[in-house]
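Quick one: structure below, then a few questions.
Showing just some of the chains, left in place.
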Amino acid sequence: MKVVTFGEIMMRLSPEGHKRIQQADRFDVHYGGAEANVAAFLAQMGVKAYFVTKVPDNPVGEAVIWHLRRFGVKTDWVVKGEGRLGIYFLEVGASQRSSKVVYDRGGSCISRSKPEDFVWEEILDGVDHFHFSGITPALGGDLPGIVERALRVAKEKGVRVSCDLNYRAKLWSSEEAQRVMKPYMEMVDILIANEEDIEKVLGKKIEGLDVRSGKIDRGRYVRAVKELSEEYGFEAIGITLRESRSASINGWSALLWEGGEVYFSKEYEVHVVDRVGAGDAFAGGLIYGFLLGKEGQEKLEFAVAASCLKHSIVGDFAVLTKEEVEKLAAGTTSARVER
Amino acid sequence: MKVVTFGEIMMRLSPEGHKRIQQADRFDVHYGGAEANVAAFLAQMGVKAYFVTKVPDNPVGEAVIWHLRRFGVKTDWVVKGEGRLGIYFLEVGASQRSSKVVYDRGGSCISRSKPEDFVWEEILDGVDHFHFSGITPALGGDLPGIVERALRVAKEKGVRVSCDLNYRAKLWSSEEAQRVMKPYMEMVDILIANEEDIEKVLGKKIEGLDVRSGKIDRGRYVRAVKELSEEYGFEAIGITLRESRSASINGWSALLWEGGEVYFSKEYEVHVVDRVGAGDAFAGGLIYGFLLGKEGQEKLEFAVAASCLKHSIVGDFAVLTKEEVEKLAAGTTSARVER
Amino acid sequence: MKVVTFGEIMMRLSPEGHKRIQQADRFDVHYGGAEANVAAFLAQMGVKAYFVTKVPDNPVGEAVIWHLRRFGVKTDWVVKGEGRLGIYFLEVGASQRSSKVVYDRGGSCISRSKPEDFVWEEILDGVDHFHFSGITPALGGDLPGIVERALRVAKEKGVRVSCDLNYRAKLWSSEEAQRVMKPYMEMVDILIANEEDIEKVLGKKIEGLDVRSGKIDRGRYVRAVKELSEEYGFEAIGITLRESRSASINGWSALLWEGGEVYFSKEYEVHVVDRVGAGDAFAGGLIYGFLLGKEGQEKLEFAVAASCLKHSIVGDFAVLTKEEVEKLAAGTTSARVER
């Protein structure tokens, strides 16, 4: 099983514990990004996962490659060149104080990449699955075209394609996002999104989730995903449902539409250690389910269990074994010490 | 807006994480004290906040000044001299184990300060607000007289005065506290306290709060604050209501009496990161409300939101922006990641 | 009061915070083991507690002795010799992710110890209490015989004996455990166990606890412990009841059978900092109660309070004062800051 993901990876700098940036005399260093996180999750599952990106040709770029390799991600198609590595600063919130991200991603290597940096015919050769998120084209420059080219080649080669809409208001407006992303949709097989993404990127408002109360109007959801699927012809749609009761405690579940049916997952009450990358673990879990040809409910429970567990893992990348995810998906939540 | 606070600042030494003092091979270092914490909070809000104290004339005293400056507190009136800096050791509890403070504050510079160290006519010139707590006179020596002198000058200059009773049984008895503090009260405009303080320092027992159940007999409270206000002529009274369910989870709310009315705030369920200084963030929030002339309920909600958020901040000083406090006061508690 | 405990002590290596082993660039170092933990708890209570073991004759073995001494455990009977120190790696879980222990304890000094290493006539001279757990004989080699010899000498000298069954499936099968352990039982005065231990080591299945719901069928428990007591003639039986709701939150309580009566303790809702050694703190608390001749309910509440508080202590050893345990046992759970 071979999967390729494509996008930006950034250096993440976060003060120790719950300190704020101004208080910090040292930063913990991680590297991550939506598509890299998906590749890292799949590598943990034993999939041959390639992450495609461009990094600076200096020790910082080299550090990215070291980090990816450490987690087992294949870096054969990582290009080096001019520019810098995007950085994001993360303050880890607690209780009523939200976690806060400060982006310093302008001028990155990847945002300046050129069509010739990525030879998709080679990269996607023999590949089973291609994944990207809406962040990649949102970085601008030649990227919208590069993504489009990747999608075309994927389709030609019969590679299944998933897309996490991942709307980022700081990168582009809803109008721009719709203009660029909508045309991709016919080439996307599996759509991953949350409500806001669907509204901002596909222009479709789903109502029916009262996040505060945790109640979902299932009927409305079923109608919405059915309409989306009819409009774009998706094979499946996965939607995560986060209830942020506080920065310390979250509710977490998801739904999956596939083959005309909507599945709703179990709901988890999560004590948050590090929630960055949880959505990507969901995406990775879903892709893994499709690679293995699991059936609907099983796929969904696996993906939700993976992303639930990600909240307990430090860093952007989900360090988990298949057995751990399966055990939780199968319903073992007591969390006794494993000896 | 110019505010002056006056009191002791100590070095705080705490073992990493939840370790106990005997287990510690290293200590995290912070500096704090009731009045310094108020000044630090106000400095975050953009107020010109001066903290007045006396520190030793050595690198440890210099470190205090560096710390205050770092957080934007004005140190123009910090005096240097003979003596030592008070220290407190803090073990951070968890679950059923309480946090524990071991004081080593005897013989401090500030407790040995002399009337001539502080020229209140200069210090309070052009100042809008003066704040102190019951700890300052409790340190003894010439401090009761120095505080009295400050209050007199404040009154002459029309400076509004707030006092947090902050009763500390290790520093003085209830009798001593009453003897010294009661005469100050006619010069205090805004009283800040909790039930125990009011009983020990003002000799008035408020019944009607069942801390364990979180139920308040509002009628009794209204009567009690009304009587206090009549007796001492306070402009306002703020009372914090903490429910310590465990060292990890607290309930947190407050009430404000002002202009003949009692306001009750929202109640927060707090996951505690560092609760030292939360009461001071409340005092700071209240003072800020008075500086801006906000109305009652708004003042109270701002102060409670500030002190609620302080529980998530490492160190004695509340590192928060006005926007963050206002957002929570306005009711946004979902704590999603801010990107 | 003199107590002797006998068993293995291991080095514990755990990644910082919630990191996994592969992510770790540094490990926190502790030392612990079931019987060492009991001795350390008793030393905190002011008991003269000796831990008997064998460690390698090198700086690592010396470090064990330093660690024991630091916590006040007497090391007069620690033998040094050939072999290595057992190690265990601990990943601290959170939320739905369990804590995970990886053992590397093969070939340890203690597992290779010889009868002549421990002169029980001397070691147990003037001793009030001897404690061991099922792990000690499970380590194999000459240990089953060495334990038996210790028990015989203890009985001759009138030393009270407690045994924590502590079944470890990685060390031996239920059959082996029964073959070795059952004959010891007539020499054991106080049995400490959980349900699984009783089934695997004594071959007796207790039903009646629905761990998930936290409901106990008290009648069944009373019958089961009565039967056990009749069969083996125990003076007392202590059983801990853990409800692992998640790796972050546990329910915790226990029951004690003594003198024909079953006592049920209060139940605690625990926020877990470090749960390793909590069962040993329970054992230590119970032994302490017997040393002091406390009555049934009081003994139990003390032991449960001690083990509840252990969950908030970093490392295997329970760093607690008698006053702290008594305060919680007496019902003070509000966890306000102690100043």
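Letters A, B and C mark the chains as written, and numbering starts fresh at 1 in each.
The rule we apply is simple: contacts are C-beta pairs under 8 Å (C-beta built on N, C-alpha and C of every residue); 3 or more make two chains touch, one makes a residue touch a chain.
Bear in mind that the values here come from a model prediction, so they are computed numbers and not experimental data.
Asker: With 3 chains in place and all of them the same protein, how many does the whole complex in this file have?
Answerer: The complex in this structure file totals 6 copies.
Rule of thumb we're sticking to: only the chains that are shown with their structure count from here on.
Asker: Taking all residue numbers at the subunit A to subunit B contact, is the shared part over half or under half, that is, same or different?
Answerer: Different, since most residue numbers here occur in only one copy.
Asker: Give, as an integer number of Å, the spacing between the C-alpha centres of subunit B and subunit A.
Answerer: Those two chain centres are 44 Å apart.
Asker: Mark out which residues of subunit A touch at least two other chains, giving numbers and ranges.
Answerer: Residues of subunit A never touch two or more of the other chains.
Asker: Spell out the part of subunit C that touches subunit A in their complex, as residue ranges.
Answerer: It is residues 17-20, 22-23, 93-101, 103, 168, 170, 211-212, 242, 244-249, 275-276 of subunit C that touch subunit A.
Asker: Write out the stretch or stretches of subunit B touching subunit A in their complex.
Answerer: Listed in rising order, the residues of subunit B that touch subunit A are 70, 268-274, 305, 308-309, 311-315, 319, 324, 328, 333-339.
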